[in-house]
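Missing here is one protein chain; the remaining ones are kept as they sit in the complex.
As written, the chain order gives the labels A, B, C, D and E, with residue 1 at the start of each chain.
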Amino acid sequence: MSSSAIVTPGQRLGREHQYRTGPGTYVRNSVIHASIVGTREIHSAAEEGELPTISVTRGREQTTLPQVDSIVTGKVLRVNPRFATVAIMAVGPTACRDEFQGIIRVQDVRATEKDKVKIYHCFRPGDVVRAQVISLGDARSYYLSTAQNELGVIFARSVAGVPMIPISWQEMQCTKTKTVELRKCAKPM
Amino acid sequence: MSEQTFVTPAEVVTSDPSFMRGHGTYQEGKDIVSAVAGVVEQVNKLVTVRPLRTRYGGEIGDVVVGRITEVAQKRWKVDVNARQDGVLLLSSVNLPGGVQRRKSESDELQMRKFFTEGDMVVAEAQAFFQDGAMSLHTRSLKYGKLRNGTLVVVPPSLVLRSRSHFHTIANSVEVILGLNGYIWVCKRATKAPEEMDPDELYANVNEDISNQERETIARVCNCLQALSKRLIPIDYTVLAFAYEASLDRETKELLEPEVIEAVTTEAVARAAMVNE
Amino acid sequence: MASFGLVSQVERDFVERGVDVGIRADGRARDDYRPPRVELGLVSQSDGSARCQLGDGTDVLVSVRCELGQADPAADDRGRLAVSVECSPSASQRFEGRGADDLNTELSEAVTRALTGPQSGLNLRQLCIVPGMHCWVLNIDAIVLNYGGNVVDALLIATRAALADTRVPRTVVQEMEDGAMDFEVDDDVENAQPLEHVHNVPLCVTANKIGAGYVLDATLTEELCASARLHVTVNSSGQVCAAQKSGDGAIEPSLLMAMLQAAKEQARRLLEQQDEQIRRHETEIAAKRARGEPVKRPSIFV
Amino acid sequence: MPRKDGRTTTQMRAMSATQGALERADGSVRFGFGDTQTMCAVNGPVEARLREEQLDRATVEAVYRPIIGLPGVRAKEIEAAVQTVAEASLLAGLHPRTLVQVTAQCMSDAGSSVAATLNATAMALMDAGLPLRAVPAAVACAISPEGEVLVDPTAEEEQCARSQHVFAFDNTSQEMVFCASTGKFTAEELAACHDLCRAGAAKVHAFYRVALERKLAEEGIVA
Amino acid sequence: MTSPYAFSAETFKRVQPSEYYRKFLEQDVRPDGRAFSQFRKTILNAGCISTANGSAVVRIGDTTVVCGIKAEVAEPTLDQPAAGYFVPNVELGPLCSAKFRPGPPGDLAQVVSERLRKLSEEYIAFEELCIEPEQAAWVVYADLVCLNHDGNVLDACQLALLAALKNARLPEAQIGEDGIVRAGEAFTRAITIKRPILAATFGLYEGRSLLADPNASEEPLLDSLVTVCVDDAEHLHAVWKSNGGRCSLEQLQRCVELARIRFTELSALLESSAADQ
């Protein structure tokens, strides 16, 4: 059962022993409060004996921040032998208003033969990549990895400027000039 | 030169060519000239001039107390009250799960799980980089993260180099006399480091401290401040005597100048008697 | 030291637990206030000055200079105060770069808030020379020589002492033929007058919220562990002249009132102590003047 | 009604251009209509600062220094004009993540100074050997109080004009790439100015060719 | 052959803005549903700020601009002893868009301010702003604060500026023999505007389609921007064409016609706002 009512931050939703806290809520001296503006939703627990979980979901898209293990979409800005710089434009399904900076270090490009990776055979500036955040990294950029099959380049233009299609996990072909370029491609979903 | 001669910068210390030039002096023609204002010290043929107040220089093997200022790639920067921040490498720290665990990739990413900015650490100087920065290590179990207490800062030149820098006072309070002038005063840990399980080693949780222990820690801190205000060299003996001398007064009275005067003079007198 | 302004989680917990049980790191109770050491009249070339040393290292010097200025059209029968607070390189170097600017702004605004407008308690009309034209401007310049915690309190203590030590040169006003008013400044130090109602100038006491309790006269480490600070400025007739919270934490209303109350009481005690010291200083000067000795001291450190 | 300096309404002053005038710049030209002279220097493609770097094209940065005083808000609008002409002609896609700096300095202003600046920019881009898809040419005109369109006006003619116009045209498509008209004028007058300036621009394009041939002849490349 | 990876619409817009936009224009419609030559809904509210001599708020679609007029007195310049000052300035701060950083005005703000100043020479009666030649003249500060930048700031600024000037009232001022200017209590004196001049801005996409009143997401994709300023007597007062694209004379004349139609709409709005004063 889910009763929807718009709640605002700080509003009391119930006591700690009544519900399990879901996203958009927090507990302070054993009272559950809302932490964002949104509709209150109560989802009954999967198996018996468990408390139902209460959560607040926002109408508009929630500006999410890249967290460890979140899948992000970004555009490759610069490539140097040690890492590729990526502008993160979307975290999961939601696009973020401002770009965050991430880097894919050469040792995180792929899982196999880590030390024989030539990064310019994997990424080129302007490619759109899907990657996973592995650490908050340093003050300037998040650390990303494409060491899984469904991660890597998902859109690239050939030298001729035509969108290319992947023909293997490390090759993409230009539809017009049929030339093959090397990329670390993501397996099409 | 048995009695202690005091020299000012540019005074000729000796012109006898057989002497070797040490710290605080420089060569001019065949004379050894003092570079700092301080006391001349001579060991066999080596002549050095020790300045009264200076930032901590540091020797290999020194026990120092430091505060983490920055977390960088595979290393931590540590403020040790010296000209430059010391460096604690990830490889020179013992990792949870015993000594033999190999440093893994994830350790590099989760540096902050061990030490983060502001943490206090006791370590030993193991080497110097060529830019003069001190390289620290905490591989032995008596070194590592500090908790259950507070920090007292005194001029480094006051802390005398001695056999051990870990002492206990009134068998409930532990004092770590860092040679760099950082002194950590805390409650004696009930669990020895060996018995600590891995994730407790770097936990940021204090043990419960009774009021009595808290009062003792405060008294020891005030005694240290008192000795430091009167520029009296600090070692375990003079500190213990100062502590005993202060027992008949309330802890907070130790902030008043007259009380400081009385307690420190008595402590120095009793320490001098013991040394003869 | 490079790690100024950093404190570890364990030290913060140690201090908070100490405040809860009422035993601080140096053994003091929650509202023990270490007596400030104040010296008056030590900067010769200013019209009034004072130095205040507090606790384990805070050292502040305040000098008051009377300058001729244009009367402010909105308040043309009164002089005014101009406050500026600077951290000397020794104190601000530890804040490195931006830190010093924020500190200077915060300290200047805290002192300005306590002294501008009616709350300075001074009779500003005494500073007026020719209404609408000329008036005296009291330039209050404060320097923080060493930052050892509780600096705002030290600043106000030193400022009040400096204002008490201030002598405003006498001015003689003549009516010229064409109706314009002109004046001369009598620069004989002997017959410069003191400021009226100077005892009305308020003092500030800072209460620091640590854990669930609060402490007065905090040391450096305690200030770093404080989640919020409350500067309460009180004058000798017990009125609250200014109050300002700073820091990033919140304060429960009950604790807020307790902190205001404690700070007010402590301020009253500080005011009495300082008035006593100022009286002693006045009688000393009168005696020196009677004996013909020079009043101003040769150097700050004598 | 002939103009004070004897020119007919559509006659332009003699054009002058010295190419390669500055040693340090990749391309530099001093272009003039009669006494109006403007110097323009082009540097690039050079390394771009991290903030300005665009991954698929060159970033164009225009700077304009007036003849007197510090560059104020008016100089900023002329900078925008220089930027427009540079963007219109440069094939920025061939030099991604680089910076092309265009710096124009007005040497003397005797009327239609903005047009001279834009022409100096176009020639400097050619002098720098940058890949261009078109070469713009700019001509100014002013409508006198009596309603006559004076092409390439002098400073006094601009001063008492009812309206002032600057047009820049593309040498390939003869279409307008830049226009800045201010003052009081009708739509028909605007069309008239447009056509007259386009005719003038053709002359400027011809002058470019002559100037380049003369320079190459001096350097002995073309017989 | 579109790429095999499915994007959510939003991500596609962020990653490939020009493709996203082209897909709409191919069906002769714009992402926000407007026709090519349709301007956004415009709201004008004059005289809402009591601390200013004159004020107006303009909303064109989401673009919001507040204009405030403050008048002070100063000595006239040497070369124009009998003329007052008119100082328009536009603030495009970090409040109105993520594109702008804190600090002094950026390039766009300076260009818009300069264009407003150049345009003002056509409709401000400077000589009427003079109180006493060589001694005192009115300085009319017109400050425009952009609260939300959703494209086409120049049109909104010019409309707000005119509405604020119409709404502005100055006190009667005269200069005493002591050389001090005194002003009466009542604010009665209006600022004369010779003729109302309003701006209309258009964008050209790939040289072909002419789009009226481009918003913030469309502006970077247009290869040229044309602004036409017209007055109530069908005269033109400014035509600016910027950005690198090409524009034919016919397209320019099309812009002039659309600008005239837009002028009638806006001046009706201007009259009604002044009326309910």
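The criterion applied here is as follows: contacts are C-beta pairs under 8 Å (C-beta built on N, C-alpha and C of every residue); 3 or more make two chains touch, one makes a residue touch a chain.
In this section, contacts and distances are computed from a predicted model.
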Looking at UniProt, which of "Ribosomal protein S5 domain 2-type protein", "3' exoribonuclease family, domain 1-domain-containing protein", "DNA replication complex GINS protein PSF2" or "Ammonium transporter" names the chain we cannot see? "Ribosomal protein S5 domain 2-type protein"
Considering all chains of the complex, which shown ones does the missing chain contact? A, B, C, D, E
Missing-chain contact, candidates A:28, A:82 or A:176, resolves to A:28
For a quick check of understanding: of E:148, E:248 or E:267, which residue touches the chain that isn't displayed? E:148
Checked against the full complex, the residue among C:146, C:171, C:246 or C:277 that touches the missing chain is C:246
Looking at the whole complex, which of A:8, A:44, A:80 or A:179 touches the chain that is not displayed? A:8
Hidden-chain contact residue, picked from the options E:30, E:117, E:166 or E:189: E:117
Write the list of subunit B residues that the hidden chain touches. 70-71, 112, 116-117
To test your reading of the contact rule: which positions on subunit D touch the chain that is missing from view? 70-73, 76
Where subunit A meets the left-out chain, the residues are 6, 8-12, 24, 26, 28, 33, 35-38, 58-60, 62-63, 65, 97-101, 136, 138-140, 142
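Simple rule for what comes next: only the chains that are shown with their structure count from here on.
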Which chains lie in contact with each of subunit A and subunit D? E
Quick one: which chains contact subunit C and subunit D both? none
What's the chain with its C-alpha centre farthest out from subunit D? B
Indicate the whole-number Å distance between the mean C-alpha point of subunit B and the mean C-alpha point of subunit D. 72
Length of the line joining the C-alpha centres of subunit B and subunit C, rounded to whole Å: 37
If you average the Cα atoms of subunit C and of subunit E to get two centres, how far apart are those centres in Å? 50
Residues of subunit C touching at least two other chains: none
So subunit D residues touching two or more other chains come to none
Subunit E partner contacts - residues on subunit D that touch it in the complex: 73-74, 76-77, 79-81, 84, 86-89, 170, 173, 175-187, 190-191, 194-195
Residues of subunit A touching subunit E in the complex: 61, 73, 75, 89-90, 93-95, 97-98, 128, 154-155, 163, 165-166, 175, 186, 188-189
Residue numbers of subunit D touching subunit A in their complex, please. 53, 55-56, 96-97
